[in-house]
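Please see the structure below; I have some questions.
Here the complex is missing one protein chain, while the rest keep their positions.
And now, chain A:
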Amino acid sequence: MDEFMTSRLPDDGAGWIAIGLSDDVPAGCVTGVVLAGRQLALWRDGEGAPHLWEDRCPHRGMRMSLGFVRGNDLACLYHGWRFDGAGQCRQIPAHPELKVSARICMKTFDVAERGGMLWGWHGRDRATGAPEVAASGTAVRSIHAAVPAGAMRVMLEETPGEFFYGLGQLLPVGGHPDLFSLTMEDGTGELVLALQPISSAQCAVHAVLRGQADAALRAECARRMGWLRDSAERGHDDRQGADT
């Protein structure tokens, strides 16, 4: 587990990790994500600002990812405690008159939105800088594969042609073990892939297009992402089979 948590992160072990496509979480919605082995709740308030919190209510431990958004607050499903965007509890419905103690608050994590993706900061200290991807991006697809991130990384580094032939050459982005980019052969656009480790047996890859991103190209790229997942899981099964 430790190895999984640390080996993949550059330099000092801190950095931004892609946790989903911007389109995955509409305003007023909440979902569960995994950031470096940790279960977190990712939600957008009524104004569309993203928030990333520990997925556990301080009251009785309920997962906040099953909560519901009211205005710019996230409420817990169990007893309706309401937390504002900063994670501070503002209302306890069982005692509507009660002034809520400042001690009742969520553990929050830094979140950023860039390049059509949402990013969570993994590190002991608060985030520094923005995720190093271009600002714009159009969602293609996220895939979740039942293989560790390491196996997926090896596939993307060593045999990208199997999935992306005819489109262009997929290359690692310098200094980022989890970022890959493919410039379309006709030079009209770029496919960006961000790898998200989830557990020792699971990862996700988030794909966005920059520049030209018409429906046909998006559909084609989405299809290739499906191949990538199928092939990764098949290859992984074969290798596991060969081991036993």
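We take it that a contact is a pair of C-beta atoms (placed from the backbone, for glycine too) under 8 Å apart; a residue touches a chain by one contact, two chains touch by 3 or more; residues count from 1.
Here is the rule we use: contacts and distances are computed from a predicted model.
As stated in its UniProt record, the chain not included in the shown complex is "Aromatic ring-hydroxylating dioxygenase subunit alpha", which appears among "Ion-translocating oxidoreductase complex subunit C", "Aromatic ring-hydroxylating dioxygenase subunit alpha", "NADH dehydrogenase" or "Carbohydrate ABC transporter membrane protein 2, CUT1 family".
Touch with the chain omitted from the figure is made, among A:L42, A:L74 or A:I92, by A:I92. Of the listed positions A:H59, A:R90 or A:H176, the one in contact with the omitted chain in the full complex is A:H59. Chain A meets the missing chain through residues 39, 55-56, 58-63, 66, 77-80, 92-96, 98, 103-104.
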